[in-house]
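Notes follow once the structure below has been shown.
Note that this complex is displayed minus one protein chain, with the remaining chains in position.
Let's look at chain A:
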Amino acid sequence: MRAILFHKIYESMRRNPNLFFLTAGVGFNLIEPMCKEFPDRTMNVGIAEQNLVGVAAGLSNLGFKAICYSYTNFLAERAFEQIRNDICLHRYAPIFIGTTAGFDNAGLGATHHALDDIGALKTLPHLKIYSPSSSESIGLIFDEALASDMASFIRFTKNDFSEGHPVSDANRFVIERHAKILIISHGKMVANSVRASEFSSGFDLFAMDRIKPLDAGKLKDLFAGYRAIVVVEDNFKSGLYNSLAQWMAENDVKNTRLHSISVEETYRGEIGTAAYLEDLNGLNPKQIADFIGLINKDLSSYDEI
């Protein structure tokens, strides 16, 4: 996924002299060729995320489109006030690219887990949030962010899931077999949900890789078409689940139940591999399938009454 994204960035830098690539000391073996080819428009500002975002604001003032690259959590949270004041307040349109989202850096400890980034960032107006789930969607999302006159935050993982065919929208069905239950997911958890099909066929799967703004037009059809919706995300409940719950309340949705499989809202001392921490939070494919089984059973009991 990262190789595809950087190929897109290179190609865009070649075509568009107004693009400026900035990194905060991240991208070993990725950015060096870019520094050589575009020395005037590529810069490593050092391990200084606040400065990274402030410099991007200054470049935006001159009409450049800045691409800012760092770890998701440090970019979203260390530089939060810079994103708020220097970017969103000014309605500048840089692209923030946050790597190692979710549990990508599982073994490095809680300081390196990006689980609260969506909840934090989505409070900010004039900022789009993306969580690409596949090799196909990340290119599409980058192009969308490039063309946007609004700032975009793309948080992505080391996941290399491929859908095997081009996609035409960041928000789309990945599995559609007209089940009663719909999983809505984003980022790496789309791949985990696809693998849940090995254990259960009782759900459809919709990738909502564009988390903000919410896709209100599609949501109406999705909520009308399913008895239950399960949000699966490598994030706290403050992420997409919370947005959908708010949308349901505001739109008076009563006939569809909303469930969440997400990360427990705490900072753990315990570390392990990404798979290990996903297991602890009910996010592995078998656990997702088991959860779907329980919901299906519950719906069937309700039908019998």
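Going forward, contacts are C-beta pairs under 8 Å (C-beta built on N, C-alpha and C of every residue); 3 or more make two chains touch, one makes a residue touch a chain; residues count from 1.
Rule of thumb we're sticking to: contacts and distances are computed from a predicted model.
Colleague: Which name from "Transketolase N-terminal domain-containing protein", "Carbohydrate ABC transporter permease", "2-oxoacid:ferredoxin oxidoreductase subunit gamma" or "Sarcosine oxidase subunit alpha family protein" does UniProt give the chain that's left off?
Modeller: "Transketolase N-terminal domain-containing protein"
Colleague: Which of these, A:Asn51, A:Thr256 or A:Asn281, touches the one chain of the complex that we don't see?
Modeller: A:Asn51
Colleague: Among A:Phe6, A:Phe20 or A:Phe74, which residue is in contact with the omitted chain in the full complex?
Modeller: A:Phe20
Colleague: Using the touch rule from the top, list residues of chain A that touch the missing partner.
Modeller: 20, 40-41, 43, 45-46, 48, 50-51, 53-64, 66, 81-82, 85-86, 89-90
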